[in-house]
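Written out below as structure tokens is the structure these notes cover.
Complex shown without one protein chain; remaining protein chains in place.
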Amino acid sequence: MIIQLDQDITAAQQKALADKLASFQFKATPVSTQFAEYLIGTGKVEFDIRGIGNLEGIKDIHRVSDAYKLVSRKWKVQDTVCEIGEDIKIGTGHFAMMAGPCSIESEEQIAATLTHLKKNGVKIMRGGVYKPRSSPYSFRGLGIDGLKLWHSMAKEAGIAIITEVMMTEQIEAMMDYVDIFQVGARNSQNFNLLDALGEVDKPVLLKRGISGTLDELLQSAEYIFSHGNEKIMLCERGIRTFETAYRNTMDINAIAMLKEKTHLPVIADPSHGIGVRQFVDKIALASIMAGADGVIFEVHSTPEKAFSDGQQTLNFGEADALISKMRKAFRLRQEF
Amino acid sequence: MIIQLDQDITAAQQKALADKLASFQFKATPVSTQFAEYLIGTGKVEFDIRGIGNLEGIKDIHRVSDAYKLVSRKWKVQDTVCEIGEDIKIGTGHFAMMAGPCSIESEEQIAATLTHLKKNGVKIMRGGVYKPRSSPYSFRGLGIDGLKLWHSMAKEAGIAIITEVMMTEQIEAMMDYVDIFQVGARNSQNFNLLDALGEVDKPVLLKRGISGTLDELLQSAEYIFSHGNEKIMLCERGIRTFETAYRNTMDINAIAMLKEKTHLPVIADPSHGIGVRQFVDKIALASIMAGADGVIFEVHSTPEKAFSDGQQTLNFGEADALISKMRKAFRLRQEF
Amino acid sequence: MIIQLDQDITAAQQKALADKLASFQFKATPVSTQFAEYLIGTGKVEFDIRGIGNLEGIKDIHRVSDAYKLVSRKWKVQDTVCEIGEDIKIGTGHFAMMAGPCSIESEEQIAATLTHLKKNGVKIMRGGVYKPRSSPYSFRGLGIDGLKLWHSMAKEAGIAIITEVMMTEQIEAMMDYVDIFQVGARNSQNFNLLDALGEVDKPVLLKRGISGTLDELLQSAEYIFSHGNEKIMLCERGIRTFETAYRNTMDINAIAMLKEKTHLPVIADPSHGIGVRQFVDKIALASIMAGADGVIFEVHSTPEKAFSDGQQTLNFGEADALISKMRKAFRLRQEF
Partner (left out) sequence: MIIQLDQDITAAQQKALADKLASFQFKATPVSTQFAEYLIGTGKVEFDIRGIGNLEGIKDIHRVSDAYKLVSRKWKVQDTVCEIGEDIKIGTGHFAMMAGPCSIESEEQIAATLTHLKKNGVKIMRGGVYKPRSSPYSFRGLGIDGLKLWHSMAKEAGIAIITEVMMTEQIEAMMDYVDIFQVGARNSQNFNLLDALGEVDKPVLLKRGISGTLDELLQSAEYIFSHGNEKIMLCERGIRTFETAYRNTMDINAIAMLKEKTHLPVIADPSHGIGVRQFVDKIALASIMAGADGVIFEVHSTPEKAFSDGQQTLNFGEADALISKMRKAFRLRQEF
């Protein structure tokens, strides 16, 4: 049960509401986001919600029995659109592109990438400065200094930054240099990190775990939302199956179904979704047809020399072609 | 190693070739299809294939070390196009639609479906007369009588028939009434059935097993081809994963990658690929963008009353809309 | 709903029963096995089963709402024990071993294996004469002649034979030379084959499909049972997962749970369950602790020279050691 409170609810009204809920043995969790005040009631008793909805100080009320509530379409009919600056809108009706290298490597690399993105009208640049690596002996990113350099260059170019945060301690230091925080697949159920990102006033792109169900993904989003941050995007990036012909198996069904289950934007990551450079374009285009609100993909001036993941990274020419095709596919979908 | 033989190769030339192969300890399997004569050589010794290619009576030779050879692009550069009558072409450059109910139920149902397909320009009707059912207490189809009725009506309407064959004993009886034999997911590695279909001069649509790898699918196709039938289409129909939000997980990656690995047409089955009626259209459109040469889907005048699988079956109105969208998506893809 | 009929039920009594069921819109499937006559009622209406149970000519009645009924413990409390000759019992309270090569290769191989088994008190020999192969270019077994040779030698040695049947057409020819028909993983949902084996008066060992659920396995067993053959054993042989460190992932949970869900014997196949020779013994012993009624495993005088699957096959010395350990483990389990 989600109770949206009036912004000027009085202490007495709150007390009356709390007593009412307690009488049903419901637990009430207050949620205060950038946009509104909510009470999330969890309990098992059946009752007529109008008995609560008629109390004073309450704006709206909705019964939701899913494990996730606030991120559910059962609560919010209108689609969430995340805005970055005046220029960027991510959500239904818009088409977002985020592109860049797996890892931020050097000033030259950043400059070349920014030029490429600007030329193509891509407004968000991706890149890792903290890299999760299966092996402790692999390159783990340039860290905060790399981020600062990148930020100063991106700002000048008018391009927003999305990058992965791996632990709560990094948030504060990264805050001023990041436009979208990315939570990686391995941290999709790192609940402490999700809690912390719920208290940040920046959009968060939450990747699905490598074997995470849709329900788990939505519950992880609920963590962020219930700590106060409504600016969340979900990202399908391929799941782990028995098939070894590709690195991951892009779950195209997830894109179609998430758009139905939640009001949050859904972004596709075809680079990880198949993990084979040659097919990234086809999977990107398929994702748009399935309903994705945007595509995040890897591009590098010379993929074969990239620090990491070069085998799934497009070169600039390939990216030029893909971007043009994606725009056409999105336009066609809008006509449907 | 694939050796394509001259059509007029002499016995003496064949003997010379056999001796040569034996000298390398290679096993030679003769393959005679509708279109050509081949020898498939399997063995482990490395040698210069020109030593064989220069023998008389040999048209072409190619080294292929994959477990599948004839269905591989390493052998055949040009895409296979399956033709049915003068009117229907299935393969690269064409877009095939196959639609109809899960099960053939009645004369009225057949008539209504044929009318719907004709109106939409769909030239192939799907439907089961032998139904594989997990439970022995479920409806198992109208059998050969249903097929004969269907065939007489479809012929009059000028519509081709695709239907599932479940066992070798059925082939002969079905032969005159079927345009495309379908092999279901559960029979994807029923090698005796594949052998038998290899000796039939009709196209075969081979579905991927519910947890079959791409390599297994291609090896199953190799069974059919190596028994003499080159008219094969592969079908991606969703795989089994940990995700329970949908009946199967459409493996969109498979469509993109199969088109690269093989010269055979690749058909998408979005109805089974997601198993939820509401999303069949999105998955169909995504499949086209991923490279599918055609789409097979379920349609019924009243899905809620269908004998089986109604929950993934479109009604006529939904199918009308989808067909129109698919044509537009295919046209856009052709422009790319 | 399962209705067990009196053996001397009259036509009039049957008619009364049929009318009663029809009045509830229940479909009735008659099942006649080696041991009893049943009616399986399937329908959706709720009613008091005593209204039927009190009719004349009825021995017992039980409501079962699972998709499988006859193989369920909800129907039959006492465990099924399959007997072969006077000497072999397979089921709760007994411990069955079945051992032998992947493929039957030669007279020498059969002789050596039989000697090895007799020495160890193993009473059932496994081996394939029809081999399902992913690739059409692999060895497919010695066929019926190999089986006849094997049978004459095994009979003399007093050893029973279990071997795989791949298609209905093979059953008749194999019948006189086989003690247990094995249905392989790839044919676990080959319903026509299951139907046909339901009409045979020989035990059937039914392997779980490579990604078959327990419910699907039990429904496949129900096919056999509902066609008249109650002598069924289930076999866990590893499932397909994301893990590639072994050929299959032995589902030890399945053994424990199947023993609870069904009255049929459950056999473990550790050779395929892990597919790595070095660990077959550990998985065999674990399977016994989980509740397996028997173990089927691969043994060969010289595994490295075996025609197929040598990498999961024990040599005679390894098998000697394993058999001794298994007997001890089974004895310990019986004490628990």
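For clarity, chains are labelled A, B and C in written order, and residue numbers in each chain start from 1.
Methods note: a residue touches a chain if its C-beta (ideal position, glycine included) is under 8 Å from a C-beta of that chain, and two chains touch if they have at least 3 such contacts.
The shown structure was predicted, so the numbers you read here are calculated from the model rather than taken from an experiment.
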* Asked: Just one of B:Q4, B:T241, B:T262 or B:Q312 touches the chain that is missing; which is it?
  -> B:T241
* To do: Please pick, from C:L147, C:L205 or C:I283, the residue that touches the omitted chain in the full complex.
  => C:I283
* Per the touch definition above, residue among A:Y68, A:Y177 or A:F330 touching the missing chain -> A:Y68
* To do: With the missing chain put back, which residues of subunit A would touch it? List them for me.
  => 27, 29, 40, 42, 67-68, 132-137, 166-169, 186-187, 189-193, 195, 210-211, 215-216, 219-220, 222-223, 226-227, 240
* Asked: Where does subunit C touch the missing chain, residue by residue?
  -> 211, 213-215, 239, 241-246, 249-257, 260, 273-274, 276, 278-279, 282-283, 285-291, 325, 328-329, 332-333, 335-336
* To do: Over the whole complex, note the residues of subunit B touching the chain we left out.
  => 211, 240-242, 244
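Throughout what follows, only the chains that are shown with their structure count from here on.
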* Asked: Among the chains, which has its CA centre at the largest distance from subunit B's?
  -> A
* To do: Find the geometric centre of each of subunit B and subunit C from their Cα atoms only, then give the gap between the two centres in Å, rounded to an integer.
  => 33
* Any idea how many Å lie between the Cα centroids of subunit A and subunit B? -> 39
* To do: Calculate how many whole Å lie between the centre of subunit A and the centre of subunit C, each centre taken as the average of the chain's C-alpha atoms.
  => 49
* Contacts with 2+ other chains: residues of subunit B -> 211, 215
